[in-house]
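Sending over a structure as structure tokens; questions will come in a sec.
The complex appears here minus one protein chain, its other protein chains still in place.
The block that comes next holds chain A.
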């Protein structure tokens, strides 16, 4: 199943945690280099992917994340350095815009717990990570330390108040959001820029990162001097990496080499499948939380695709 984001180049996709068939996709015109951005809400129907809603922002949108507590709320971030909160059941304008970053905001993440303060973190090219209260529309804290642009910030699904950030300085940093002054731990990979990282959903100490040196690396926080597993195979920089929400060892990654790859990190030959169905860089990727084995991805070829790879059907 596919949907075409006419004249808009995809940057990120996310499945709704509430509706098995609802997808949000953020895009920008001109490959995100200049011009406006669009948030698409797309529903998977028997006849294909159908547009539910289209929301416009003046600047390219780089990332999106659904709220955990309200099925209509979604947060996005954009090239003008701002963060938008949208209520898709209401107007065509965001219900809140928060601005504190000095440069493009590349990643946002809504806390993954329902039983925790509902906060959002963001990573920006201004090298900082920020913590936001989306209800009040204010920035609560800033986490500085990365020595190059920050590409990713993601809440731990296990540790309270903790999140990880990945950046162009080749490090992953771990923070307790209550102590902005001090980074808890640094993994220094140093073999390229780390473009994305994701926590394992079953093992609280495992995180996976992907880098411009084309390689995925799995880290165990208890002994993070060396990666526990490295996954070579992509031919160019790897843009996103995600752990499966359903199987501990399953990982999906997408890359500048136009492919999406699926991995089982527990196997001696971990690469399960190479999916090459895009004609431009694949930029966004996510697992469906409700339908095990289903994936959505988006690319600069204006296609959003939902599919169930062979290797995940067991």
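The rule is short, and it goes like this: a residue touches a chain if its C-beta (ideal position, glycine included) is under 8 Å from a C-beta of that chain, and two chains touch if they have at least 3 such contacts; residues count from 1.
By our rule, contacts and distances are computed from a predicted model.
Participant: Can you pick, from "Replication factor C subunit 2", "Trm112p-domain-containing protein", "Exosome complex component MTR3" or "Peroxisomal targeting signal 1 receptor", the UniProt protein name of the chain not displayed?
Facilitator: Listed in its UniProt record, the absent chain's protein name reads "Peroxisomal targeting signal 1 receptor".
Participant: Give the residue, chosen from A:21, A:63, A:109 or A:169, that touches the chain omitted from the document.
Facilitator: Here the residue in touch with the unshown chain is A:169.
Participant: Of A:3, A:66, A:110 or A:125, which sits in contact with the chain we cannot see?
Facilitator: Answering carefully, the residue with contact to the hidden chain is A:125.
Participant: On chain A, where is the contact patch with the chain that was removed from view?
Facilitator: Within chain A, the residues that touch the unshown chain are 29-36, 56-60, 79-82, 92-94, 96-97, 99, 101-104, 115-117, 125-126, 133, 136-138, 140-141, 147-149, 151, 158-162, 168-171, 174, 176-178, 184-185, 188, 190-193, 195, 204-205, 212-215, 220-230, 232-233, 235-237, 249, 256-258, 265-268, 279-281, 300-301.
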